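Have a look at this one.
A single protein chain has been removed from this complex, and every other one stays in its place.
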Amino acid sequence: MRSKFDSPIVLLGSRLLAPYIMLFGWYVIIHGHYSPGGGFQGGALLAASVLLIRISGGRVISRLQIQEFATTPLAIVGVVLYFGTGLVAMIMGGNFLDYAYLPIPGMEADWLRYTGMLIIEVGIGLAVMAILIMIYDNMVKGEDHA
Amino acid sequence: MLEFFIGHYAYWLVIILLCVGIYGILFKKNLIKKTIGLAVLQISVVIYWVAIASKEGATVTTLDPNIPVDQVANYLNPLTHTLMLTAIVVGVATLGVAFTLLMAIYNRYETLDEQELLDKIQ
Partner (left out) sequence: MKALKISILVLFAAVLIYASADLPMRGDPDNLMHAEESITGTTVKGSYFIQNAYRDARTPNMVTVVLGDYRSIDTFGEQVVIYTAGLITLLVLRVTRNRRNDEE
């Protein structure tokens, strides 16, 4: 994104909107058990809030929010969170991704499945957010002079 | 006759959208436009899967305590919705890969026209 002009109004509007979009993204992830939502949609919303700052503010300002090199570790954290949940369930004696065997004391099998789903939704959300930001960053790399 | 139309018009619209996508893939010369046609074709398949999940008089797939869950006809079919939910996100990611490959082609050959690209390769 080569910025031909500096518009403080666009930047101010994006800065006003971005935190609320990010908060709504986390709401969609966490509240996905009770309403339409979940990891994929919430991750797309989180990525939208970051990309809004990247498009309107340029490279220097958007670096303050999420660094470019931080997206690959975030995606790995998301995938490993998902895989680790399944692996822990498998080590504890169940099948792969059978949440009823998660080692959380004081919970019945159905509430354990509830908790396991919440964990993997957060993993999916982190991975989707990081991947969408990574695709954008790699595409505009070298042409971002703003 | 009217009942037949109401039961099938969604399929016809999906087929028209599919043909628009195939038109973009086959007949456009620019690779970017071909990729856009591919995206339109993919969206037509998504709309088809969501359309066949509908039931007359059913509610959304979130449990309402007042509506009994024993009668299956009370709720929409959640399986197709789930499959398309993942398909949309994977579609976005593969579209990103497609545009990445187009950028790599443009960096190397400095054209995106199909015929010029074939001439430059040979």
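A and B label the chains in the order they appear, each numbered from 1.
Keep in mind that, in the parts below, contacts are C-beta pairs under 8 Å (C-beta built on N, C-alpha and C of every residue); 3 or more make two chains touch, one makes a residue touch a chain.
As the structure is a prediction and not an experimental result, all values here were calculated from the model.
Chemist: Just name the one of B:H8, B:K29 or B:K120 that touches the chain not displayed here.
Modeler: Of these options, the touching residue for the absent chain is B:H8.
Chemist: Using the document's contact rule, name the residues of chain A that touch the chain not shown here.
Modeler: 32-38, 71-72, 75, 78-79, 82-83, 86, 96-97, 99, 110-111, 113-114, 116-117, 120-121, 123-124, 127-128, 130-131, 134-135, 138-139, 141-142
Chemist: Kindly note down the residues of chain B that lie in touch with the hidden chain.
Modeler: Residues 3-4, 7-8, 10-12, 15-16, 18-19, 22-23, 26-27, 51-52, 54-58, 61-63, 69-70, 72-73, 75, 77-82, 85-86, 89-90, 93-94, 96-97, 100-101, 103-104, 107-108 of chain B touch the chain absent from view.
Quick note on the criterion: only the chains that are shown with their structure count from here on.
Chemist: So the centre of each chain is just the mean of its C-alpha atoms; given that, what is the distance between chain A and chain B in Å?
Modeler: 24
Chemist: For the complex, give me every residue of chain A touching chain B.
Modeler: Against chain B, the touching part of chain A is residues 34-36, 38, 40-41, 43-44, 128, 131-132, 135, 138-139.
Chemist: List the residues on chain B that touch chain A in their complex, please.
Modeler: For this pair, the touching residues of chain B are 60, 62, 85-86, 88-89, 92-93, 96, 99-100, 103.
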